[in-house]
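Structure, as C-alpha cells:
Only a portion of the chains appears, each positioned as in the full assembly.
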Amino acid sequence: MEQNKIRPAEGKLGILCVGLGAVSSTFIAGTLMIRKGMGKPVGSITQMAKIRVGRGNDAQYKHVSEIVSMPSLDDLVFGAWDILPDNAFESAMHAEVLRDRDIYPVKGELEKIVPMKGVYDQDYVKAIDGTWTKDTSLSRWELMEQVREDIRRFKQEQGCSRVVVIWAASTEIYIPRDEEVHDSLDAFETAMKADDRKHIAPSMCYAYAAMSEGAPFIMGAPNTCIDIPAMWQYAEKTGTPIAGKDFKTGQTMMKTVLSAAFRTRMLGVNGWFSTNILGNRDGLVLDVPENFKTKEVSKLGVIDTILKKDEYPDLYGDIFHKVRINYYPPRNDDKEGWDNIDIFGWMGYPMQIKVDFLCKDSILAAPLLLDLALLGDLALRAGRSGMQTWLSFYLKSPMHDDGHEPVHDLFQQYTILKNAIREMGGYEADEEID
Amino acid sequence: MEQNKIRPAEGKLGILCVGLGAVSSTFIAGTLMIRKGMGKPVGSITQMAKIRVGRGNDAQYKHVSEIVSMPSLDDLVFGAWDILPDNAFESAMHAEVLRDRDIYPVKGELEKIVPMKGVYDQDYVKAIDGTWTKDTSLSRWELMEQVREDIRRFKQEQGCSRVVVIWAASTEIYIPRDEEVHDSLDAFETAMKADDRKHIAPSMCYAYAAMSEGAPFIMGAPNTCIDIPAMWQYAEKTGTPIAGKDFKTGQTMMKTVLSAAFRTRMLGVNGWFSTNILGNRDGLVLDVPENFKTKEVSKLGVIDTILKKDEYPDLYGDIFHKVRINYYPPRNDDKEGWDNIDIFGWMGYPMQIKVDFLCKDSILAAPLLLDLALLGDLALRAGRSGMQTWLSFYLKSPMHDDGHEPVHDLFQQYTILKNAIREMGGYEADEEID
C-alpha cells in the first residue's frame, strides 16, 4: 500500500468559484444542506459511488474516501467572484433552481458568501453588463495580481490549508489558439503584461493566479483558457493540477453513452441533430454567435472519437452532425435537449432515435463541481501536477496534449477515473479500457 | 497460441431457423445479398467489428475471423420450419421489411427455401392458426423425433458438416418452471413421452431434437424453453452449446445502456415507463396476455441488476418500472418504443428523459441471428458445451444457472464476449469487467 505518498486531507479546503450564478449557488447551498443531513449528494462519485479495488477473490467495493484520504464535507469553505454583487442567498433565490424550503435552512451561511469583484471585459461576454467588477482599465497582469491577492486574503481569513479555484461562469467568446502568444509561457506572460486583450481572456487571469498561489484550477466552461501549452507549462512549473474543459452535464453526457452503444453494436450513424433550449444566463450568453462558437467546438468533437470513424468508415464515415443552442427564457434553468439520431442497421436500413432530455442544468452540474474540486485537491496532495486527463469523465471536451486523442466514451472515462483513484490508493489499476 | 484446440470451420454450416417470418427472411435474404456484395452486414460483430487482442504495445485490433477460425458467409446454407407454408421469398415479400430491390436479386435462392412443417399447439400461440403443421395428434416425443429426422435429412441433402438451430418464431405462453418436470432430465423425458402438453412447449421439441443431433440451439424468443435444469443437463450430456433467451434488439438494448449510464453517473431513478407499438406477427401474438406475460418477465429484470439497487438504495431502491406492448397493425414491422424515464439528481431534484425509438424489428434482429448462429457453431468447435453465458450480449434475458446473477450491462457483456473470443483465439482475456 503506497497511499502514504498522498498528503492527508487535513485542515480546511477552500473552494473558490468564479461566477456565483445558478450553478455555483446550487452547488454551495446543496452542499450546506447535505452536511446538515437535509439532502443527498446525488450525482457525486466522491460521495456516493463504490469502486472495486482488488481483483477476483480479493475484490472489494469501497467508497472513494475509504480508498484515499478525502476531506469531509464539513471541512469545506466557500468563496466566489462575480461581476454582479448578489450574495449566495440572493443568487440561489434568483436562480429558482432549488425550492425555498431547500435554501432557507442555510440562509445565514449563504448570505455571508458575498462575491469578490470579478475580472470583466465586455468584449468577452457581450450579453452581460458587469456592475461589480475590478477596474477595467487595469492590464491583464494587474488584474491577475488582484486575483492572487483575493486568494491569499480568502485563505487567511477562512483559515484554509488548501484552496481550489473552479470556473463556473459564462462561456467567453472563442479565442483560437495563437501559436505566438499561447504556445510558450514566456510569450504568454509578456502578452499579459502588455495587456494583449485580444489573446488573453479574463478567465486566464484567474487560472494563472490560481496556479501562482498553488491552487488547482478547473475550467467548467468551454473556454480555451487552460487548453494551451503556456498553461500546461505553468502548471508543471508551479506543481499545480489543472483540468478542463466544459462540464459534461446533459445532452453531451447522453451522446457519449449512446454513441458508445452504437459502436458496440456496430450500428451505423448518418445524422445527429441536437438542439437545446434554455433560459438562464448561460443561454443568454450563448445566444451571441461568438460565444456559441466556443461551445460548438466543444460539443462537436465528441462523436467522431467514440465512433472511430477511421476504423469503421462504412458505419461512421459520413455523419451529418449539427448542434444548436437556443436562448429561450420561458424555461429559465430548466434546459431541454432534443436529439434526433439517424442510425442504420442490417443492409443499411434507416431507423431513428429521438431523445428528449428535460433536465436542470445546475442540478446536473452541482455534483460535478463538488467532485472536481475534491479530486483536484486530491491530485495536488498526490503530487500530480499539470493536466489531469483522468478527470475527463466530468468534461465535455477533455484536455489532452498535442500528441494524444481525448477519450470521450463515458464508460472508458470512468474506468480511467477509477484506475487513477485505485493507484493513488495503492491498488493495482485495471489494465485495459476497451 | 492455443487456437489449434478449436476445430477449424471446414465444410458447410447449415442454419436452421424455427419460424420463417419477418426476422428469418430478413436475415436470410440479407445474408444472400451481402455475399453477393450488394449490402453490408451492419450490426454484426462477427462480420464488422475489430477486437483488441494483446495489451499495451502488443495490442492489435483484429476482425473475429482473424482471431479464431470462422466460416465465410459463402459456407452457409439455410433451412427453416414454419406453421405456414410460405417460402422464404414469399415471406420476405409479405414482411415488407426489405425493399423489392433488395429481395429480387436473390429471388431464386429464396424460393428454394421452403419450410418444413412446424410443431404446432394452438394453446401456445392462440393468435395464429397453423396450416402447415406436423400431425397435432402426435405426442411431444414423437414430434421431437420428427424434428430430428428433419435435421438429419437437411444435413444430408445439403451436405452440411455442421448445423445450428435457432428459434426465431413466436413467443409462446408463459410456462413457469415446474420443479418436478423441468429440474431433471429423466423427469423431462418421461413427460415428453407421456405427452405432457402443459409442461412441454413445442419449442422444447426443437431444442431437444437439436441437441440430440449435436446441433447448438439458440432461443431468440423469451420462451423458457432451455432455461431449465433438464435442458442444461442434456446440453452437457450431448456436448452441445445452448444460448438464450430473447434477442436484445431495440428498447431493452437502449435500457441496458441508459441504466448503465445513470449508475455510472450516480443519478437516481424513480420511474421507468416503456411502451411499444408494433404490428407484425410478433405483436399479434404478444397481444394475448398469456404470451405477453412471458415477454414481460423477460423485459422487467434488466434494470435492477444493472443499477445494483441493493448497493444504492437511496438511488435505486424504489423504482416504478412498467412495460407495455401494444399490437398496432398500422406499423407492421416498424416497431416504436417510447420510454419515459424519471431520474433525479443533486438534492433529489427530478428530471425526465424521453426516448422514442423508431426501429425496425427485423433489421435489428437479423445480424443477431447471424452472430449467434456463427458463435454457437464456434462454441461447438471449441468444445464448449452447455449454457453459453458469454453470448448474453445478444440477449434480453441471458440464461444463468441458479447460483448466478446474469450480467445485463451492454458494455460489460461486450467485454465478456470479447474475452471469450480472445481466449478461444489463444489470447489473454481482460481480467475485470467493472
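General observations
Going in written order, the chains are labelled A and B, and every chain counts its residues from 1.
Basically, contacts are C-beta pairs under 8 Å (C-beta built on N, C-alpha and C of every residue); 3 or more make two chains touch, one makes a residue touch a chain.
Everything numeric here is computed off the predicted structure, so don't read it as measured data.
Here 2 copies are displayed; the structure file describes the full homo-oligomeric complex as 4 copies.
Everything that follows uses one rule, which is that only the chains that are shown with their structure count from here on.
A straight line joining the Cα centres of subunit A and subunit B is 42 Å long.
Across the complex, subunit B is touched by residues 26-27, 30, 33-34, 39-45, 48-50, 52, 55-56, 59, 61, 97-98, 102, 253-254, 257-258, 260-261, 264-268, 311-312, 314-315, 344-349, 351-360, 362-364, 366-367, 410-411, 414, 430-432, 434 of subunit A.
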